[in-house]
Structure formats: C-alpha cells, structure tokens
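Here the structure is laid out as structure tokens; the discussion comes afterwards.
Only a single protein chain was left out; the remaining protein chains are all shown in position.
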Amino acid sequence: MSENSFGRLFRVTTWGESHGPAIGCVIDGCPPRLKLSENDIQPWLDKRRPGQSKYTTQRREPDQVKILSGVFEGQTTGTPISLLIENTDQRSKDYGDIAQSYRPGHADIAYDLKYGIRDYRGGGRSSARETAMRVAAGAVARVILRELIGPQLIIRGALTAIGSQHVDRELWDWSQTHKNPFWCPDVTSVERWAQQLDAIRKEGSSIGALVEVVAENVPAGLGAPIYGKLDAEIASALMGINGVKAVEIGEGFGVVALKGQENADPIRSEGSATHPKFLSNHAGGILGGISTGQPIVSRMAVKPTSSILVPVPSINAVGQEVDVMTKGRHDPCIGIRAVPVAEAMIACILADHFLRNRAQCG
Amino acid sequence: MSENSFGRLFRVTTWGESHGPAIGCVIDGCPPRLKLSENDIQPWLDKRRPGQSKYTTQRREPDQVKILSGVFEGQTTGTPISLLIENTDQRSKDYGDIAQSYRPGHADIAYDLKYGIRDYRGGGRSSARETAMRVAAGAVARVILRELIGPQLIIRGALTAIGSQHVDRELWDWSQTHKNPFWCPDVTSVERWAQQLDAIRKEGSSIGALVEVVAENVPAGLGAPIYGKLDAEIASALMGINGVKAVEIGEGFGVVALKGQENADPIRSEGSATHPKFLSNHAGGILGGISTGQPIVSRMAVKPTSSILVPVPSINAVGQEVDVMTKGRHDPCIGIRAVPVAEAMIACILADHFLRNRAQCG
Amino acid sequence: MSENSFGRLFRVTTWGESHGPAIGCVIDGCPPRLKLSENDIQPWLDKRRPGQSKYTTQRREPDQVKILSGVFEGQTTGTPISLLIENTDQRSKDYGDIAQSYRPGHADIAYDLKYGIRDYRGGGRSSARETAMRVAAGAVARVILRELIGPQLIIRGALTAIGSQHVDRELWDWSQTHKNPFWCPDVTSVERWAQQLDAIRKEGSSIGALVEVVAENVPAGLGAPIYGKLDAEIASALMGINGVKAVEIGEGFGVVALKGQENADPIRSEGSATHPKFLSNHAGGILGGISTGQPIVSRMAVKPTSSILVPVPSINAVGQEVDVMTKGRHDPCIGIRAVPVAEAMIACILADHFLRNRAQCG
Partner (left out) sequence: MSENSFGRLFRVTTWGESHGPAIGCVIDGCPPRLKLSENDIQPWLDKRRPGQSKYTTQRREPDQVKILSGVFEGQTTGTPISLLIENTDQRSKDYGDIAQSYRPGHADIAYDLKYGIRDYRGGGRSSARETAMRVAAGAVARVILRELIGPQLIIRGALTAIGSQHVDRELWDWSQTHKNPFWCPDVTSVERWAQQLDAIRKEGSSIGALVEVVAENVPAGLGAPIYGKLDAEIASALMGINGVKAVEIGEGFGVVALKGQENADPIRSEGSATHPKFLSNHAGGILGGISTGQPIVSRMAVKPTSSILVPVPSINAVGQEVDVMTKGRHDPCIGIRAVPVAEAMIACILADHFLRNRAQCG
C-alpha cells in the first residue's frame, strides 16, 4: 500500500516526472496466459495523448509504450508487467518562471510544504503526464475484464459539461463521443463547446468540466460491504485524478432531495431470483458497496487548470508576494483529457475487485 | 488491507452484526503513552446513539464501550486497542419480514448476490450500527491529534440540508449544532426541519440529507501526491459510510462552472514563505492531494433510508415478486446520525496521515 | 498490514494482554457458507491450553472461545469473524517483581526501549497467551482448507528434540504425538524427556526444543515466486512465534554441505506432466517459493523460556543492577506448547495462499 500504488490484487505502481527521462508503471497480479501486446495498450494512450486538437496542450509526445517484462511469446506470465514511456518533448525552459513561484491552485506549494523540495520542471510528479500510466494500466485491466468476464462488459466515459454548458441528456449518443475532440455524447453541444473553449483559450484562461463514466454488464457481487466498498474505491480512484474535486455515484447529490420511495429502485424478478431486474437506477449499480448487475454510473467534477496566462496573486519560494501567470502549453480544459483517465481507473478497480471476489467467493 | 479495515498506520478493523452478541473494533498503530480511557470515547458515542430524539430510530442501546486491551494504567501502550459494545436491545422479530424479501434500495439483495447468505436480523453487518465503532475509533484518533498536534485542530460537522431545505449559510453558527437534534448550524432552519421530518415520519417515509465536515488548523503537508491523496482518502472514507452517494471537497461540483482565475486561491505570504495565507478556499484545504494549512472542507450526500413503511415493488429470496414495506424502528433521516460518523472518519484519516507523514518526512 | 495482523486475504488481527479482561482476534476474508461453530475451534485450543500436565505452566484457563460475529445459523457469512476468550486466572501479584526489573532474555526491556511503557502483568502483550488466538485462527483456516481443498490435506506437528535429546527419526510414528504430553513422535523418547524435564523443573530452569511441522497433500501452485514466497512466509510465521530463533524448510541448514546433484530431487512423471512424482524431498515441498505437491516440511528452534528461578544479572527500570529470578508459573519447555501454535500458523498461511492463488490463477 505504498503511496504510489493502487489496487490490491491487480496492483499498479506508477513512477516518473513530467520532464525526467521516462515515466512508467509496474502492474502486479495480472492473471497468466492472457494475450497481451503493446497493441492492446497503445490505442488507449493515443486517446489520451495531448496535441491532438487545439483544445488540449500542444505538447507533442508520441507516448509510445514499451512492455519490458511479464509477457512472453505474446502472453502474460503472471509476473509483473513493466511499462515504460520515454519523455521526448521536454521544453524545460518554458517552465523557468514557476521554478521560483507558486501557481495558485496548483500543487507546487503543497509539495514544498510537505517535502521541502520539488521537481518544478513541467510540474514534476504532479503533472497530468502521470495519468498516461493510469491509462496504460487501464488497458491491461480491460484485457483481464474481457478475457475473464467477457466482451459485454463495457466501460465508457463522456464529458457532460464544460463550464455551465451541459449536454442535453435526451440526445445522449455514445457513438458521438468518438467523433468530436470533447468526448461529447450530444452532437448539438459540440459547436457550442468549441466556441466557448476558443474564447477561454484566447483570454489565456481555463474552465472546469463534468465527466461521467458508465460500466455496463458488470457482474453482481463485486465489492465488499464495509471498507472495500466498490463505490468508496471508485470515489477514491476518481478523486485521485488530477484536478478532481467531487465524485458521485448514481443519483449522487440528487439523493438529498428524495424520499425513500423515490430513491429505492423497484426490483422485478423476471422469473429469476439471482438475476434481478431493477426498474430504475438511482443506486448507480451499487448497493451496500456491492455491484448489483445494473450499470455502474459515476461522475466527477474537474477543476479548471491552474496553469493560466491570467495573473493571480501568489508568493515565491522566498516568501515575496508576486503575480503569477504561467506561460507554456496548457489545456484550456483538462476535463477533456480526464475522460480516458477516468475510464481507466474504473477498469482497474473492476479488474481488482473481480480478482478479490474470486478469491473469497470462488 | 482486509476488507473490514481502514487506515494504514492508524488502522481500524471493525466487526459485528446488528443483532449479534456485540460489535467491536481493533485499533492498531496508536502511539504509546497517550492518556486514554472510556471517558474519551463514550461522549462521542452518545452523540451518535439512537433513541435520543423522535427524529432518530427508537432502538435504545446504552452503547457502553469497553476497552479490552492496549491501555495500561490509563495510558496507551502501543499495542492494539480492542473496543467492544454489547448489543442489548435486539428485537429480532421486528425484522421477520425482511428475512425473506429484499428491501429495494437496501444492501439485502447485494449480500445474497455476493455471498449467497446474509444475517438478515436488523440488517446484519450492513446495519448502521457498525458505524458506532467508527465513532469510537474516531474518538481515539482525536486523542492522537490533540496530543501530537494540539487542541487547535478542530473537526466538526453539520447537517446543511434535509430534503430540499438548505441552511442559510449566512447564518452559520457552529455553536448551534449542539443545541438541536439535527446538528443544524442555522437556528432558523431547525423548526422547519422538525416539521418536515414529522410529516415524513407520519407518511412512513424517509428523506435525504447533506452533511458538511470542516477540519481546521490541520498542519500543512499531510497527504500524498498521487494515490494516497488526502482528498482521495477522504472521498473513500465518506463514500464508505452507509447511504452516502456523493462527496465533494472545497468548491466541489461548483468547479465545473469556474474559470481558472476564479478557482485559484490567491496566496499572500504575510512575511512567511512556509506559512502562506490564502485569500479564498475553493481548494478546500488540499492541493495536489496534500494539506495546505487551510480548513479542510468536505461534504457528502446521504440518501433516504430504504427501510420505510411505504410499499415498493421487490422480490423475495425465491424469486417471487412482492411489495415490501419495512416495519420496525427506523430513522426518517439517517443523514442526522451520519454527522458524527463523518467527523470520526475525518479524524481517523488525519491521524493516519499524520503518522504517515511523520514516517517519511520526520 | 498493521503490526498486529497477519495474512493477506485470510487475515487475522489479534489483540489482548495476558492479564487484561480478555484476548481475541478478528478473522477477515473467510469465504462464506462454510459450517463453523465453537466446536471447530475449541479442540485445538484445548490442545494448546496450559495446565494439562506438569510439564507446562500451571496457570489454569478454561480458554473457552466465543464467536461474536461472522457466523449465522451455523455458517460463515463472509463478514469478519470475531473470537474472544476471557481471561479468568490472573494472579497478577505473582509478577510484582518483574514490574520493576527486566528478565534477561525476555521482551520486557525491549518494550520499554521502544514504547517507554509496558503492561508488565504476566508479560502483557508479549505473553505466550497471545498464541491462543493464533491457534483459534488456525482452526478456522483448517475449516477452509478442509472444505475448499479436502480432508486429505493434513497439517501436523511434532517435537523432535528437547535439549540435546533428539527423537530417533527411524521410529517416527505420528499417532504417538497425541499419546504423550510432548507431541513426541518416538515412543522411546517420552520417558527420557520426562526425566529431563523433571530435573530442569527442579532446578527452576528451562530448556530449548525443536519443532517440526509437515503439511501433506497441499496442492501444487500455492505461493509466489519472488516476495510472497511460500517458504518466506512460513519463515516469517514461525520466526514470529514467541521464542523461536531459527527456521528451516526441507533439508534446511543441511543444504550447505550438499552438492547440486545430491540436493536436487529427481522427478518422475508416472505418466502425468501435471502431477510429477519426486524421488526425494530435500526441497521440503517448495521450489522457487511455490508448492510442488510434495509434503511441506518446516522446522523451528524454540529457545528456553527466560522466566526462570535461576538468578541472572540484570537491571531495573531506574538503571540499577540487580539479579532477576522469576517466580510464578512457567513452562520449563515452551517448545511443547509451541507445537499446536506452529501447526496453526502453517494452516493460516496455506489458507491465505489458497485464496491468493485462486484470485490470480482461478
């Protein structure tokens, strides 16, 4: 349970700084004899990769992943899988200013308060670059889920709001999410969002966003009732993504206003006691910390990045008061690239809980 | 890292069912030579205890805690502290109906889907009774925080909404929370809430609620930057409380609509680089997963209890479709009793992170 | 991984001091729907219980175990199993002397050096009384092994030396171990040992012993190749028993003098690649940290207890030099009662590794 690891039986340890020679991760606990190659991982990294549209940072990294261990003749061996991506585009000088000053809203100052030292180049360890390894690990988790549960288990995410512009949920179409640079499921929102982001980018500012991830056909029985709750671990996994400040499951904050009979999802049997049908999904697929077989619905709020060109009052490392503005290449809306990261975290959690459940319940 | 434990260095393992002979917990990792007796724990349990007003379940448990180990001559010894509360008021027959049928919205069915067996008496392990041990552990965590950090560190919670009736934040007064049965910080809401709950109770229904916990004067530097993030662990801890469906830190879901400069908390030095002053607290006291010294602000949404007298369509254990209504003594608003539980979870997390930080950073 | 827990998926947390009100443990991760009652546990505790012959301490404890949670209608529910034994015979005054002085060879001084405090009554937490809970947990582990693997898996221990009197291995007869107070498998050693122990007891001294535990019909494939090695975890489990100073697997220290071809166990197939037959067992049933299906053979050396009537130079808590002799009721040979404890630790490790292997390898 070291601080740079997550998961229990499917366990991922990441390492690396934004401007070091490389970033990587070690995946431990993967079942043996699953087909795995870089081709299973690279497409998911490509989805997250920066520089693909003008709405994400222009840092260009091929982000080419290499498998260094744990795979032999195309199959997992049960030994740890080491993944590595070399850092190739590291314009350190862009970050000269933030070496001495703290970006308000950024982890800069927190690192110094805790460790008394920080690798300020590109944000060092706190850079969103670290999330590439979560996506890589998530790709391996997806292989486990596909091979051990089946292809019907689908995990997919969407961006449902940028700023105060929310999608129209009536128009939700998952196929749209791959056809625009925003993972937007509502085709009518795309143009509006593009204009909003153009304006944000021109002012040198940034904007928050709302992400939703749905996992369908998850078997019932994953999770645990008290402290290994499936929803608690999803909350931790999503809240741990850079810039996330809120997480909800199913009805989420909406439950505050509901009465018991409004929130309870009625159950029908359709002739089977072990495959109940629920008539609604306020629970978001989880009851008492355990999956019920319904879609697992989670949402998270991503703050606007704090690396902006608009000056904000701050201090420098020797305590002088300064105004900080961050040059460099930044995402006007980091929520966009958080979508595949959130999907990956859900995949990792489900793979982990599948193994945990198999251990105890067979 | 067993499923019924939480924390890493300050580690709590709970056990017990609602209608078994007792419930308890084992607290491991407590520093030695701290003064500790039942008197440090009992008052917090009394705050959570049911049967104190007509707005919480009428189950009457003295909830008298006993320390069975780890304390010698009034001081902790560094060995595990075992706490036990005997169950005395177990009217099992009240629950006869739910032995065979699943309460919609309740963990009943999830337990059976996972384990193929459940102790249905009073909800068994899924009963909110388990949270008594979280409160007990939280009381020990508070002793650690008080003795090793100082009495200025204050953790306190409030109920900020019942149903759609929110408190007026302008009228927030912490001292009020102890003067009404709702932990309501706004004296003008109390009567409204009382009337609302009377109505809810009369219809045999229940209602959701919103809880806020604030930890003040937490030292900067607690937490960790990637997967042991302070906010991620708070999210997990709060989401793991019975009935919680959403968690937020600081600005929470509000960040979606903000621009970078609106969300970034300006920093002033007041002459000290190591004790920065922030001019706002959108971050909720945490940046990059690490505490900054600002108040740590968290919120959670608690769903209406699913044990209600209003019938809801469901199934029974052999797959027949039935309507379920739950007789027995239940809280019309479980959010009320969740307040001291949420406070306790925050206390446990802070104690754990204090020890973790001391290990790595001295 | 708190300090008072062991195991990973079958996880045991023990608590309690020798002269506190009770001792107990919490067993987490037990599979559901296994038949379990106090009757499955009590016989193993009775085997370990003191006061059964003149060769073990005369402290008389009924050691009656109670199951407080995790079992419903005679079956495990998958929730934590809490076990408790009340302490009934606590003659604290016998230990008055050691309150102020340190017994040489005992943990007394180490506790004070670490914690600055210790519960000196009966040795507090360092008392061998704690091992009762290991035996109780081992009994639950045996139920898992019997139900999920089968009754052919047998774990049994023997005492193979007291002082320099070793058993004659040619005369080894497992059935003898239950017919004498020493777990001695060689009927010809019993009388010799009895005389030796009588002499030791009369001089107020104590003596070391050698314990061997064999687990037969363990499935191949349990363990892990690098850091969760089955032999490494056995080493830790046995070395962690009070008074143990050495552990070996299979040929043990004997391998030092062997050549490669002498130590390698030849393999024959008997027509099956997946059920190899080994012609010898220098490996003690484990290769590369993984069980091979051969008997798992482990041995441990137990030191003579340091609570003796013979005076030894020591110091007291204020640094004065004193001679210490320990009145009270002590085992002249703690190795005897360590036999069922060692068996129990092996059972716990095998149950844990069975679940761990099932998680990864199905």
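Just so it is clear, A, B and C label the chains in written order, and each chain counts residues from 1 on its own.
Here is the rule we use: a contact is a pair of C-beta atoms (placed from the backbone, for glycine too) under 8 Å apart; a residue touches a chain by one contact, two chains touch by 3 or more.
Predicted model only: the values in this text are computed from it and were never measured.
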* To do: List the shown chains that the missing chain touches in the full complex.
  => A, B, C
* Specify the residue from the set C:V71, C:I98, C:A237 or C:A347 that touches the hidden chain. => C:A237
* Sole residue of C:S53, C:Q195 or C:Q320 that reaches the chain not shown, by the stated touch rule -> C:Q320
* **Hidden partner chain, residues of subunit A it touches** => 1-5, 8-9, 11, 13-17, 20-24, 26, 28-29, 32-33, 66, 68-70, 72, 75, 77-82, 111, 114-119, 124-125
* Which subunit B residues would touch the chain omitted from the figure, given the whole complex? -> 1, 9, 29-32, 78-79, 148, 225, 355-356, 358-362
* What is the set of subunit C residues that contact the non-displayed chain in the whole complex? -> 1, 3-6, 8, 14, 102-111, 113-116, 125-126, 130, 161, 163-164, 200, 205-210, 220-229, 231-240, 245-269, 271-274, 276, 279, 282-284, 286-293, 301-308, 310, 312-321, 356-357, 361
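As a working rule, only the chains that are shown with their structure count from here on.
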* Structure fact -> Here the gap between subunit A and subunit B, centre to centre from mean Cα coordinates and rounded to Å, is 26
* Structure fact -> When centres are defined as mean Cα positions, the distance from subunit A to subunit C in whole Å is 46
* Tell me, which residues of subunit B touch at least two other chains? -> 1, 3-5, 8, 14, 111, 114-116, 125
